[in-house]
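Working notes for the structure below.
For this view, one protein chain was removed and the others were kept in their places.
When the chains are written out, they are named A and B in that same order, and each has its own residue count from 1.
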Amino acid sequence: MVQFIKNIFQESSKNMRITLYVLITLVVLFAIFAIQILFWGLGYTDMNNNFTWGAWIIGDLGLVALGGGAFTTGYLLYIFRVDKLRPIINSTVLLGFMCYLFTFVFLLFDLGQPLRCWFGFAYPNWGKGVYPASMLTEVFFCLSIYFCILCVELIPTILEHKVLIKNKVIATIAHYMHVLMWTMAAAGTFLSFFHQGSLGGGMWGVLYGRPVWYSPHFFFMAVVAAIAGGTSFMTMMPYIAGKVMKKEVVPMETYQILTKVSGIVFVGYFIFRVYDVYTAIVKYAPMNFRDYFDMWGGYYGIWMLVLEFILIISAIFFLVQKKYREQEKFMVIGATSGILAIVTSKLSVLLHGFSVPNFPWKGFTAYMPTIQEWAITFGCFACMILIYMIFAKWFPLFPHLEHEEHEAHH
Amino acid sequence: MKKIDRKDFLKIGAGAVVGGVAGYTFSGAPFLGFQWLVEWSQDQYVPAGGVEKYVQAISESCVNGCKVSVRKIGERAVKIESKEGVCPSCLNALQLLYHPERVATPLKRSGEKGSGKFKAVSWDEALKDISAQINKAISEGKANSIAAVNKNESINGLLMEKFVRAVGSNNVYYEPTWKSLTSQALGGYIKYDFAATDYVLSFGAKLIEGWGNPVEMQKVFVDWKKKGVKLVQVDSVCTRTASVANEFVGIKPGSEAALAFGIANYLITEKRMTSTGADFAKWSQIIINKFPLSKVAALTGIAEDKIKKIANDFAQSKNPVAVAGKGAYGMSGSSAEIIAVYCLNTLVKSRAASLVKDSEISYVAEFSGIDKFAKEGNFSILILNNSNPVHNSVYGEELKKKMGKALVVAITPLINDSAAYADYILPTLSFLEVETPQNKAAVIKQNEAKDAKEIIISLASMVEKAKAAMPKQVSDVYNISNKEVAAGSFSFNVDKIKNDIDLYEKKLTDKEYPVTLVPMEVPLVCNGEGLAFPYVLKSIDPTILKLGKFYVQMNKDTAKKYGFSEGSSIKITSARGKIKAYVHLTDTVAPETVAIPLGFGHESYTKYGNDKGVNPKKIMTADIDPLTGIADWWSTRVKIS
Partner (left out) sequence: MIVKDSKMKRKWGMAIDLDKCTGCGACSLACNQENNMPIFEDDSDVPKRVAFLELMKVTNDRDAKFPDVKTAYLPKMCQQCEGNDTHGHKADPPCVSVCPAVATDVGDDGVVSQIWSRCIGCRYCQTACPYEARVFNWWKPEYEGTFKEGLNPEVSVASRGTIVKCTFCSHIWKRERDKAVAKGILDINAVTYTPACAAACPTGAIVFGDLNDPNSEISKLAKSDRAVRLVNAIDDQPEDKKKALMEKKQYPNPKVYYLTSQKWLRDMMRFKKNS
């Protein structure tokens, strides 16, 4: 085993080695601080009674929104039969899986009583009808079920490992699972709509006491945001992997389809977001006797909103127009802007939202994550990258690649 | 029957395991296990139950004599309730009763003075040693080198005064209270009939924030609201009293006396009013010459017309009263100011203010007041009766040095800044553990501490000279009756305060130190006594202490002028030294003024009171007043950077 690990390091290039060291250090730090947080509580974070959530929830919102690319891609491939997406689906499913896995991890850290997390299932807050009263109840259920679905979707990728697939039984299972995948995709999409909406937007939209957040359409906007940003994200990850591996892991035309989808949905998102800001200004803020622009202040000022719009427009500009999208570098700029636009919007929901004073005699507040929060956040991201790397190296993450290698051998 | 072969056996086994695990999971047992794990890992404390009972108690350690009803569960006291209002120190009684750092047995110093090292000794040993030293001092003819500092004029203070006088010493002092302060300045303290007045002109007295008798004043306040009594508050910080007042007169810090001079000047010259006080003619001459309205307006920052209006309103009310004694729990004021303000009462012949005296408390001592004693006094034995002069006096540092060379006995329930320098600490009980003529002790004694009365009496019984004059047992203490008697006539004492009045103007306009430092008081913290109690810490406003940072308050324009912004650090330098803090900007403070919270910066006052903020007394003005013997520290000229 030790030898095995040594070999990996020796085989890798210098840059790769450095990357690996950094990632592993982060994971180790994550482990250390995780113990501290779980055993001695959340006092070590910079969250407080006013800034009730922090880095981890930003991580949650970001991961879930970006992981949303998985259901979109799955939907397009299995339901709409856009077969050109097949080369990217394994990577997509893995990314989706990890995004959700670490959403759980973050959520768990955010609970003051992680050992009681099952209360969410044992004493769910259902309203009168079938619809849950608490957005978090919905998150609990949808997220777990969708996570199970992602697990099932991921299994074929593992089963198709070149050693495993030799086994007849496994090969059959893998085959049938692939065939049945559309049911999963359909169910996944259905569920995704709910938790994307709830965790991404509805959770905030229902807080009618807090004028910064309250807006009934927030739920739906979050779904659009997830589709728009998620597809960009699903493009960029394998793209970066390809650059690192110096191989064409996914054909360009696949990227083109996804980025096109992303660009078009971003147009929708843009319109929605403009409507959102507009209603906030003329309706929801005044309803609470607040002035929309007065609620922007402190460190997380109006620049966040401006930045978000610049990024959205940049994404639309480069992704919608064919002439730009087809040039690799503009596609990359467009998709990156798309991802950043979504991340910025989540940051501003959180940082700006919490920083706004609740009392006229209190000022804007600020939040500066502690080392524990940084370590856990980035440790999780490091885990994700490592897992992705492992899959890229040893599992058929990119069928296209194997396909090509195969061709080359002949 | 088919024989069960190995394979089947394994299958059945596996099935059983799967079934078992499934059953176990669905039975909910693991969740119960989780629940148990939660509780175990969190180690929740469960307070013991018991029969509920209410018992009554009366405080003898405060001047208000607070009456409380104690809610008990079994033998534990869990709540203090009161229908009539309670003073802050009695509000904290429960936290004192169960304070983990309460001194449980008599302690004897075992390390260097001030090192905080003590060892437990028996009551006998402690009292024997102390009384032997007292007897020795008496026999050597140095009785007057025995001194005591009382916290207040409660029964315990009274008894201590009796003891010290019986020993043959004149050195008994009280921490500054409105009583001691005005007694020294006027020859008797002012008895205010707040129920009869219809117009109150307060010179910085925070009447509803703990001034005088806080319990009493709360009632007076409610009564005023009902009756529509007009309150005019003069102050350089917008306190709560200033805000409930009908009129808040913002004034340049430290110039309250000038305003009183101005009003007096106007009433004397324009309204032909006179006072019957001795030396009035002389005093009025000085005031008229030195403080014409135009100058008063410049010194106070209040327009001449406004001063005239206040004076007219005051003079035209049916029964107006002017109140001196700035502050609430930390009291300060020069005799020149107290006399000038009292003069206003005599000018309008107020029926709501009269001079009285306590029959048992004379305030006559070797030195006129505690600060003068700390600065100039010499003592070989010092008894601290629940007092904390090291923290409260501007001469705390000097006193500390002197305490290093003397035998110091601290009678106190907690080791405070002063007790840390003691040779003996004699722990006292909380009033909840003390029996009074009206009630049995509310709770059983928590430790070996004793009632302060008992300690003083047993000590006296061992001192030959004091034996006869002192009560024999605690129940006799209640036979001492402290009556209010009329004080002699009021004198302006011009000869003594003339010098101060002459220097006054210069003091207010010191160019080298352009800014004025004034104290502000914080709810429940009082003059620092509250800081040992965690529930007091819980109520401190973030504009005063936040994340360990201690804030002073500054006017926004002034801050801009000197280049400060919210949260920036500040160095405040006076002629006596410098302190560091952080800045909070607020326009509730007058321009060119820095307001600093009082009662913080304890060197030793349990782990709850330690290391919190700074004690501004260290740098506050230490000019001792010629009559009161107390430093007029209220406003200090400083520079800031």
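The working rule: a contact is a pair of C-beta atoms (placed from the backbone, for glycine too) under 8 Å apart; a residue touches a chain by one contact, two chains touch by 3 or more.
Keep in mind the model is a prediction, meaning the values are calculated, not measured.
Who touches the missing chain here, B:Phe248, B:Tyr513 or B:Tyr582?
B:Phe248
In the complete assembly, which of A:Val82, A:Leu111, A:Ile264 or A:Ile333 touches the absent chain?
A:Leu111
Going by the touch rule given at the top, which residues of chain B touch the chain that is not shown?
Residues of chain B in touch with the missing chain: 38-39, 42-50, 52, 73, 76-82, 84-86, 88, 91-92, 94-95, 97-100, 102, 208-210, 214-215, 218-219, 221-222, 225, 238-240, 242-244, 248-250, 446, 523-524, 534-543, 545-549, 555-557, 586-591, 607-608, 612.
Mind listing the chain A residues that contact the chain we can't see here?
Contact residues on chain A toward the absent chain are 40-43, 45, 47-53, 110-113, 116-117, 119-120, 123-125, 127, 133-137, 139-140, 203, 206-210, 214, 284, 287-291, 294, 354, 358-361, 365.
The working rule: only the chains that are shown with their structure count from here on.
Averaging only over C-alpha atoms, locate the centres of chain A and chain B and give their separation in whole Å.
Averaging C-alpha atoms per chain gives centres 58 Å apart.
So in the complex, which bits of chain B are touching chain A?
Residue positions touching the partner: 31, 34-35, 37-38, 41.
Using the touch definition up top, name the residues of chain A that touch chain B in the complex.
113, 115-116, 118, 122
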